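Only one protein chain is missing from this complex, and each of the others stays in its spot.
A and B label the chains in the order they appear, each numbered from 1.
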Amino acid sequence: MKKLIFSILSMALIVGCTKKQEKSEFGLDINDTIRVNFLTEPPSLDWSKSTDTTSSFVEINIMDGLAEFDFTKPNLSVKPALAESWEPSNGSKTWTFKLRQGVKWTDGVELEASHFVDGWERLLRPTTASEYGYYLFGVKNARKYNEGKLKDFSKVGVRAEDKYTLVVDLDTPRSYFPLMLTHHASYPIRKDVIAKHGEDTWADEGKIVTLGAYKLKKWEHDRIIHLERNEDYYGEKAKIKNVLVYMILEQSTAVGLVDTGKLDFQLEVPKSDIRVLRNREDYVNIHNLGIYYYGFNTKKAPYNDSRVRRAIAMAIDRKEIATVIGGGEKPTGNIIPPGLIGHDEEIGTKFDPAAAKALLAEAGYTDMTNFPKLTLNFNTNENHQLVAENVQAQLKRNLGVSLELKNEEWKVYLKTLRTNNFGIYRMGWVSDYPDPADFMSLMLSYSENNRSKWVNKKYDSLVEKAAAELDSDKRIEAYTQAQKILLEKDAPIVPLYVYSSNVLVSKRVKNFPINEMRQFPLKGASLVK
Amino acid sequence: MSQSATTDQKTMLTSTSGKAESLWADAWKRLKKNKASVVSGIFILIMCFIALFAKQIQPYPFDKQDITQILEGPSATHWLGTDNLGRDLLSRLIYGARMSMAVAIFTAFVSLFIGAVYGAISGWFGGKVDAIMMRSMDILYSIPALVLMILVMVAFGSVELFDNPELKAMTGIFLALSIVGWVSVARLVRGQVLQVKEMQYVEAAFAMGASQFGIVWKHIFPNILGPIIVTLTFQIPANVLFESFLSFIGLGLQPPFSSWGVLANEGWRSLRNYPHLIISPGLAIFMTMLAFNLFGDGLRDAFDPKLKNR
Partner (left out) sequence: MRKNYKVITGAVIVGSILLNIFFDLFEFEGFLPSAMLYVSLISGAIGATILIVKENLLVYVAKRGFEAFVTMFVIATATFLLLRFLPGGPFDTEKALPPEIKANVEAKYNLNAPLIEQYGLYISGLLRGDLGQSYKYIGRSVTEIIAQAMPATFKLGFYALLIAFIIGVPLGVIAAYKHNTWVDNLAMAGAISGVALPNFLVGAILILIFALYFRVLPAALWESPTHYILPVLTLGLRPISIIARLTRSSVLDVIRSDYIRTAWAKGLGEKVVLFKHVLRNSLIPVLSISGPLIANVMSGSFVIEVIFAVPGMGRHLVQSVNNRDYPLILGLTLLYSVVLIFANLIVDLLYSIVDPRIKLA
């Protein structure tokens, strides 16, 4: 019996091995195919609706926006893509975009300014129910239209002046507006295609119409997406013909596939193995525009006392956290990540246990035995747990304070944060567009992301003023003042470190785009044959 | 099927009608002869001892961090090495024994209790009560255990029933494992009760005017205790594995407490790079599973009346 099983197994082995060699999935030539793993199935390729990493990766490769990042420059700057040029007027409140002429969608139709108007209208339309609807709230009357208070879209500040001219009116001056137009939420849309194939199903294989460097060739749900070079692309054509996007959830599995030559790119590496992987040749580490922070519920004792909050902030050694994680995270006390204007390492609390103890004494806690027990809520995740356990040990060591940890499943956690039933919480913010405004508006008193329930009118007005400020020095000055209020005086949140990307890129790939924005347009990448 | 049922009836009749103790004495005698069971039993006892006195035995506090000693291999100071927060793995393993055994044994008893009561009521009253109780159990049984466990864990995972931090950390797992565990016990007990109920001595007891509770307690309970204990010894290791499975899907024990499931889940990805993280918890789980299973096999044989005459 065993012999039989063995022979069946070995037969299967031989058959499997002799077949498909040097050919990857779908019989593609391996020398003209890059295989990347983005962990999960994209919920939708409809760029007005999707919100996740995989979708955004595919969308960036099959579509273009008015502007795109110029990753060849050291600082994040943008260059025109579908727009040929743009011009601010009216003190940066009005922006006029001249579109590139002769750009063809994959069905042969030429791109027009009205496609942008259609796209933005659809993004903001209440019935579209787009989770990114807020992205364009800076456009005049956009918020009212999205809330359903305004029915007439022609009152919203975007219009097609002629076939190739798009004019946008903003509610306040925004010098960084073109930066925002790199995001997939701002891409143009073909209303006729949606009308033909259906609101929810037009973005499927065989139906979707795009204009980027790649086009969607095949989409086997939960398994693989095949992108093929768009030969009619208006710009420089992609160098690699095929992109295979895998959806392998388990990171250690994907690393195994990289090691056996089955994958060329892996988006994340397992935190547990990072100390070994970081010595490898194919490992790449880069900081993201993202901040990991702890916050306090400022409506609950003892966290309602800013001295207690500051004392806790000062008792945490951020360097130790970074060491423990070991993925090249950069400790920071700033809410604005390095690489953006307004970032200044001088701002923020510094590690100083003695001063922290003094602050607690000032707040009336000289004897630590009568100090109330602190709680930290976080969502269940290997990394969050590591940070939490380290902070727990640090507070015990540095202040003699005990911290109770409570991990909750993600959605349960989000629900908890909407109640008053938590003390310290963990959160993170990864930018949609590289401007400090994106980070500073987190803690505005009316922001949904201000989970600390912290209100400071001075901060609000400084951040609002800075957003509308055109002069760079004055902007930085306003942000510096605001950050000092947020991080040194009131301390409703404690930034801990800057997120970092830990990726594996096989050596046969050249010019793989790795950047702070975690955008991966592959048109410039090539393969060593 | 019917073949074995008749033999069962015969032996049960003889055993209970005169000398209930002799059944136990015989079982004990047979168990002692089985070497594998004896060794396993001793191993289990040692594990229980370690679990009870984990706090005294552990060389370091299980949650003491030392960031100068992150992910060190085994050494003289840390016999099994350290984890990614520089905690002593041996201490975490010893403490893990406490949590794992507590979860496994406690849930096994809870599901046993619920299952036994449910099954006994259902089997004893019979008729409509039985039909309704069995149907509702069938429904519960048809819901995939995985779904049920996840839903229970998510819904009740953060409910605070206890003040004790250790118990608090385990609440969700208790609930999730108990809710899926009791069904098989209930079936077993019901079957046994139905069988025993029909026997002459029970009818005789009835005729002599014994109370219902008295009959269940005196005559039926001792008879079904054997199979129940056997089920218990198989349920406990199953719970240890279930607990590690819950850790795998991210619904495990609350930190900083460690259990074998938590350690296995933290370590399996490091099989290649930091084998010391997974070898010791893996071995601990393996040995314990082996011990409980061998002990269970031995117990079953010991209680199996068919083996008696051979």
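Just so we're on the same page, a contact is a pair of C-beta atoms (placed from the backbone, for glycine too) under 8 Å apart; a residue touches a chain by one contact, two chains touch by 3 or more.
All figures in this text were calculated on a predicted structure; none of them were measured in a lab.
Enquirer: For the chain left out of this view, which of A:99, A:181, A:248 or A:376 touches it?
Expert: Answer from the full complex: A:248 touches the omitted chain.
Enquirer: Can you work out which residue in A:88, A:133 or A:495 touches the chain that's missing from view?
Expert: A:133
Enquirer: Looking at the whole complex, which of B:76, B:147 or B:208 touches the chain that is not displayed?
Expert: B:147
Enquirer: Which one touches the absent chain: B:81, B:227 or B:261?
Expert: B:261
Enquirer: Which candidate, B:74, B:191, B:222 or B:282, sits in contact with the chain we can't see?
Expert: Per the contact definition at the top, the residue touching the missing chain is B:282.
Enquirer: Of the residues in subunit A, which ones touch the absent chain?
Expert: Touch set of subunit A with respect to the missing chain: 1, 5, 9, 12-13, 15-17, 19-20, 25, 41, 43-44, 46, 49-51, 126-131, 133-134, 143, 146-148, 198, 200-201, 203-204, 220-223, 246-250, 252-254, 256-257, 259-260, 262, 409-416, 427-429, 448-449, 451.
Enquirer: Using the document's contact rule, name the residues of subunit B that touch the chain not shown here.
Expert: Residues touching the hidden chain, for subunit B, are 1-4, 135, 138-139, 141-147, 150-151, 154-155, 237, 241, 244-245, 248-249, 261, 264-265, 268-269, 271-272, 278, 282, 285-286, 289-290, 293-294, 297, 306, 310.
Basically, only the chains that are shown with their structure count from here on.
Enquirer: Rounded to a whole Å, what is the gap between the Cα centroids of subunit A and subunit B?
Expert: Using C-alpha averages as centres, the distance is 45 Å.
Enquirer: Can you check the complex and tell me which residues of subunit B touch subunit A?
Expert: Per the touch definition, subunit B meets subunit A at residues 63-65, 67, 70-71, 84-85, 153-154, 157-158, 165, 250-251, 254-256, 266-267, 269-270, 272-274, 277.
Enquirer: Can you list the subunit A residues touching subunit B in their complex?
Expert: Residues 251-252, 270-273, 275-277, 320, 323-324, 326, 380-382, 385-386, 388-390, 392-393, 404-409, 411-412, 416.
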